[in-house]
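Only one protein chain is missing from this complex, and each of the others stays in its spot.
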Amino acid sequence: MSDYKGILVVGEIYDGKIRPVTFQLVSKARELADTLNTTLSVVLLGHNIGDMAREPIYYGADKVYVMDDQIFEPYVAEVYSRALTKFIGNLKPEIVLIPATHTGREYGPRISAALETGMTADCTDLVIKNGRFVQVRPAYGGNIMGEIITPNHRPQISTVRPNVFKTREPDRSRTGEIVQVKPEFDSMKVRTFIKEIVKTTVTGAKKLDEAKIIVSGGRGVGSKEGFEKLRELADLLGGAVGASRVAVDLGWMPKSAQVGQSGITVQPDLYIACGISGTIQHIVGMKDSKVIVAINKDPNAPIFNIADYGIVGDLHEVIPIFIEEIKKIKKK
Amino acid sequence: MNILVLVKQVPDTSDVKFDERGVMIREGVQSILNVFDQFALEEALRLRQKYGGEVSVMTLAPEQAKTAVQKCLALGADKAYHISDKAFGGSDTLATSYALSLAIRKAGNFDLIMAGNQATDGDTGHIGPQVAEWLGIPHVSYVEQVLSIENGRATVKSILEDGYRIVDVELPALFACLPPTNFEYTNPSMSGIIKAKSKPYTWWKADDIDGDKSKFGLNGSPTRVLKMYPPPKRSRGTVFTGDYHDAVKKIIEALMEKKVIE
Partner (left out) sequence: MLDFTFTEEQEMIRESVREFAQKKIAPIALEMEKTRQIPEDIIKGMADLGLIAPTVSPEYGGQGFDAVTAGIIAEELARADVTGSIPVFYLVQASWGHIFDKYGTEEAKREVLPNVTKGKWFLGIATTESDAGSDVAGTRTTIRKEGDHYVVNGEKMYISGVREAYTRGGGHITIAKQNPELGTRGMTLFYLPLQSKGIIPTYVDDLGREGISTGGFTIDNVVIPKHYIIGEENRGFYIVHEGYEYARGLISVICAGAGLQSLERGKKYLKERKAFGQPLAKFEALQFRLAEHYTKLSFLRLGAYWALWTYDQEAKGKATRFEVSKAIAMAKMFASEWSNAAIDEVMQWQGAFGYTRECPDQAAWRAIRSFAWAEGSKEIMRVIVSRELLGKEYISYK
């Protein structure tokens, strides 16, 4: 076990760019590496990676391993998991962090099985307690938090959802080592083949996980048209529109706008919840927003228990007042 | 087409509550078939209808999970494998997927293995990919639909955060399935429930599956739960009940003061 040293973050390249979650993981891993007094590496898989490889260093990486090969484009789980298994097996890091994206959650568990080591999914916090790496994660739809350790196996692998950790300010003067690695495979036979990749995200919705302000609606919005007013307020504030699961299930908003357990996790500066009662499944996806404002008819709605400010009332009356007031201020 | 569906019984998470010490309050909590698994099963049954063959279901769980398996049979699965033994107690996903992969090898040759993308209790999404790895077969996660099966290959639609991929995979393969929004789950019919009783139901103990027993159960689980606790609560803030204009003004003022809006 003592052979295993250092922290490795598996970076993800998506649509020709490094995914923001990579930098979030690097930022967090930097803290952990400092506490453990160890090195932080990042591995990037892709094709024509070029100068991108420098970026993780700005966020705190000491070393970036680059596996540049056309076999990695487009992404396929069995190829990534095989290449990473071999690489991690050779590198022997004590901790591996993998983004809990749809892709990371696909290839990641295969690595843990291949290396026969422990893996903890969707961590919401990673801490060092008495020298031990403790992984915090929700279970049972966010009703309970668990602290998980991997005492006798290495590496200790965690996946972390996007937007759980904050990105550090990049330091472009920071230097580090870039190491090209030739990918190794036990078997080269690839049985998976990507026929087509289709992007369906509607405009404006994609920026939801990057938005500083989110206006989100639930059952109380009442209709697809009802979301227009929410969008107006969001546009006015320079924010994005989100939705609860109910609003998505009812077809008022696309799945990509869903905030919560089965949707995406957001951490904006301001989250305005309109007509959202606040089921635990929704709350886990937005509770780390800096400020939460809730508007709901039902004074007993659980959303009020976590909101910094609440208005008991009909959102169809309150939202227009919000819009009107914001407009007044903008004029000034 | 020989299809195996991996299923799990889970507590209905909408009912689940925990006490201050992080112990689950079992009273009034219903056990249900994991909905992701039910979707995988319904997709498998649809494939059987189209391509013929047999659909088996398998679970690794205590005896009481039989009700969830019976539901699968009532919905139309042809036979069931239930692996149950104290030796599997305390298994994490690695130990569970290892034991499942051994049981799958014993149960026979499957062209296709389907599973829910995740279970609503643990929510790890590990089992599908890990089983595929143990078996050395390819897999795809977030599968919303199996589009076609031809010449020993399957074409599936797999959901991405911002779209989807059409993936073509050599069989045998494993698909971890994710129901589309608004998926209408089938209720078992009365005749399905009656027929389920006479369908083959195989029980296996740890001794019935060949493999490294040191990898079973708690001993074979690299991860340990250190502690469980209720999620930290945000405290209740100011809730306005009176005049909307007044409330909105006060909130905007506060937001500006906190510099969350400019």
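A and B label the chains in the order they appear, each numbered from 1.
We take it that a contact is a pair of C-beta atoms (placed from the backbone, for glycine too) under 8 Å apart; a residue touches a chain by one contact, two chains touch by 3 or more.
All figures in this text were calculated on a predicted structure; none of them were measured in a lab.
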Self-check item: Chain not shown, its touching partners among those shown
Solution: B
Quiz item: Of B:G22, B:G90 or B:P188, which sits in contact with the chain we cannot see?
Solution: B:P188
Quiz prompt | Hidden partner chain, touching residue among B:K8, B:R48 or B:K71 | solution = B:K71
Exercise. Out of B:R26, B:K50, B:K197 or B:K258, point to the residue that touches the absent chain in the complete complex.
Key: B:K197
Quiz item: Footprint of the hidden chain on subunit B, which residues?
Solution: 67, 70-71, 74, 187-191, 193-194, 196-197
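Just so it is clear, only the chains that are shown with their structure count from here on.
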Quiz item: What is the distance, in whole Å, between the centres of subunit A and subunit B, each centre taken as the mean of its C-alpha atoms?
Solution: 21
Quiz item: Which bits of subunit B are touching subunit A when the two form their complex?
Solution: 11, 13-14, 16-18, 22, 24, 92-94, 97-98, 120-130, 132-134, 137-142, 155, 158-170, 173, 176, 181-182, 215, 221-234, 236-241, 244-245, 247-249, 251-252, 254-256, 258, 260-261
Quiz item: Along subunit A, where are the residues that touch subunit B in the complex?
Solution: 74, 77-78, 81, 101-103, 105-110, 112-114, 116-122, 134, 138-153, 191-201, 206, 212-213, 237, 248-249, 251, 255-256, 261, 264, 269-270, 279, 281, 284, 287, 290-293, 299, 304-313, 317-318, 321-322, 325-326, 329
